[in-house]
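Right, subunit A next:
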Amino acid sequence: MSLEITDLSVKSDGKEVVSNITFTVNPGQIIAILGSNGAGKSELVLGIAGMLSASGGRVTVDGTDITGKSPDIVRVAGVAAVPEGHKVLTQLTVDENLRAAGSLRWSDLEANLLKTYKRFPELAARKSQLAGTLSGGQQQMVALAHALMSAPEYLIIDEMSLGLAPLIVKRLFGVVRELQNQGVGIVLIEQFTDLALSVADQAIVLRGGQSQYIGSASALLSDPNLLDEAYFGAGHQRAAL
Partner candidate 1 sequence: MTKLNKFNKLAIVAGISFAGLVSQAFADPMCGMNTGEAATGTPIIVGGIHGNAAPGDFSASTDAAKAYFDCVNANGGINGRPVDYRVENDQWNPELAAQAAAKLVDDAGAVALVGNGSFMEMAVNAQTYVDKGIMVMASACAISECFETPNIVSTNQGPLPSNLGATQYAQEELGATNVACIGLNIPNNGPWSCNESIALMEARGGSGSMALLNPGAPDVNSALLEAIASGADTILMNLPAGLAIAVLKAAEEQDLRDGYNWIAPTPLYDLSVPAALGDYWDGAVYVNAELAPFSVNGPDAQNFIKVMDAYAHDDDPRDTFAQSGFLSATYFVKRMMEMDPADMDDRAKVSDAIRSISGYTSDLMCGPYYVGDAKFHMPNHAGYMTKIVNGGYEIVRECYEFDSAYFAPHIAIEKELGLR
Partner candidate 2 sequence: MTRGSIINLALYVCAMTVIVLLLGWGKPSKVLGLFFVSGLAVGSLYALGGIGLVVLYRATGVLNLANGAAGAAGAMTAWQMAQWNIWAPFTWLSCILVTLVISLAYGRFIAPRLAWREPVVKAVSTLGFALIILGLVSFIWADDPRSLSLPTDKIGVRILGLRVTVTRLIVIGTSVTFVVGIWAYLKYTAVGLQMRSLANDRNLSALIGIPILRVETIAWVLSGVIAGFTGLMFGDLIRLEPTVITFMVIPSIAAAICGRLEHLSLVLVGGLSMGVIESLLTLSPLLKGVRPVAPFVIAALVLLYYQRGNRLTFGGGN
């Protein structure tokens, strides 16, 4: 019972941007994936979600192989990814956004809808508003709601806090905690390290598409040099291409 990534490599237009990443997410566990800009974090997410094709390795959910499967299959298998930059279907209303996302679990759509609105009352209040007209924070909620509408067992969130006011970030991290307690396995991709590290059990640091550090989050948090080392390697030159 876990989401297992083994030696995963991802190619994005020709060049390999993620190479041989291995880690495991267990239910109720939070893993933070850190790394400076262009380290390959987002590509890793898209690779797992089936948006980018894996050039090597495998991804399995509770034993079933989903490597290179199309995004909707991955979703159905129980893995949901939230892309970077609070992306929403701008020309659709909030309600339509959620229904569109929920349509792959047609049978319990209404149930999931209810749950999601309970979790985000702010959205319930704006059901018929065009998602494009929402504030950044609200859009990030819709983005999260997209994922929740498929009742995922594993959730991968890319740069949840990027460009959001601290209070909203706090609010969203609350939601993440809730989900964790309900036994959802969560992967947090973050740049602002301490935030992520404070909630994560495990941490991985990427540089140049390769993992520089795998281990306990607290260790990284306590020892900034260790983090620095992993982030930029020795002597901080031309990090991550």
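How were these picked? Simply put, all candidates are chains of the complex that A comes from, given by their letters.
Odds and ends about this structure:
In this text, a residue touches a chain if its C-beta (ideal position, glycine included) is under 8 Å from a C-beta of that chain, and two chains touch if they have at least 3 such contacts; residues count from 1.
Here the structure is a predicted model, which is why all the values come from computation and not from measurement.
What touches subunit A in this complex, out of the candidates 1 or 2, is 2.
The touching residues of subunit A, when paired with candidate 2 in their complex, are 49, 51, 70-72, 74-76, 80-81, 83, 87-92, 96-97, 99-101, 103-104, 106, 146-147, 149-150.
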